[in-house]
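These notes concern the structure reproduced below.
As you look at this complex, bear in mind that one protein chain is not there, while each of the others sits in place.
Here is chain A:
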Amino acid sequence: MSNEKEKQGVSRRDFLKTTGIATGTLIGGGIIGGLVGYNANKGSGKNEKTGETQQGQNHEINVGLQHFKTMKSFNILSQATERILPEDDLGPGAIVLGVPYFIDNQLAGAYGMNAKEYMQGPFEDGAVTQGYQSRLTRAQIFDQGIAKLEEEAQSRFKKGFEELEPDQMDEILTAFQKGEVKMEAVTSMFFFTLLRQATLEGAYSDPIYNGNRNMEGWKMKGFPGHQYSYAKDIESKEFIEYKPQSISSMTHK
């Protein structure tokens, strides 16, 4: 059962009423404080400016490579993510969603450099239950993993990974998933786990991170992103489809 009407979500004015701020019950910081200062007496109550221009359009000219040095590495990554989340009749796959750019950009920052992970030695393999014990950063693991994808393609099919048929790519990715491909200082299983997780992150994170292009990942799943409130609709027996909204709507009013 699906209620097809597209809802705009709760307006700022409605929102102020339901929290109690409009009646003076509360002194709020955060969103409440910001709204009172910024917009409490303005506008019709509709979110007039949540158009696409603020939320992820012009994607092509705003994204680029921050980590990978060659298009070849980037293209191998792209094909691998597309196999994890392929385009189908439900919607776009990883490539159209911008997932490869998302991963590239993440690898160039704190995630790729393991800025918040404990990286002191000594390093030992340990048991599976003890988790990540590699001395490598995620950026190093991706670089090595992508080189190994290419190596596997050459040794199994005498072709580059990018040129393989989808089922050949799947065969190689499955070997990685099972930990059958030899890697240095990390298992191929661990690389695959990172790759799969990063693909899902790129497909469904807010578009401000350069994936989930035009919020197509969210639209596919029915996730509305950043909405002020569901207080008025939480008891609805119908499934409600909201027009999704990026957190960038907070900064581009």
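Just so it is clear, contacts are C-beta pairs under 8 Å (C-beta built on N, C-alpha and C of every residue); 3 or more make two chains touch, one makes a residue touch a chain; residues count from 1.
Keep in mind that, in the parts below, contacts and distances are computed from a predicted model.
Of the candidates "ABC transporter permease subunit", "ATP-binding cassette domain-containing protein", "PepSY domain-containing protein" or "GMC family oxidoreductase", the chain left out of this view carries the UniProt protein name "GMC family oxidoreductase". Interface note for the absent chain: among A:V63, A:V96 or A:L200, the touching residue is A:L200.
Annotation for chain A: contacts to the undisplayed chain at residues 1-2, 10, 15, 18-21, 25-34, 83-86, 88, 90-91, 93, 110-111, 114-120, 122, 124, 126-133, 170, 173, 177, 196, 199-201, 204-206, 208-209, 217-218, 220-231, 233-237, 239-240, 247, 250.
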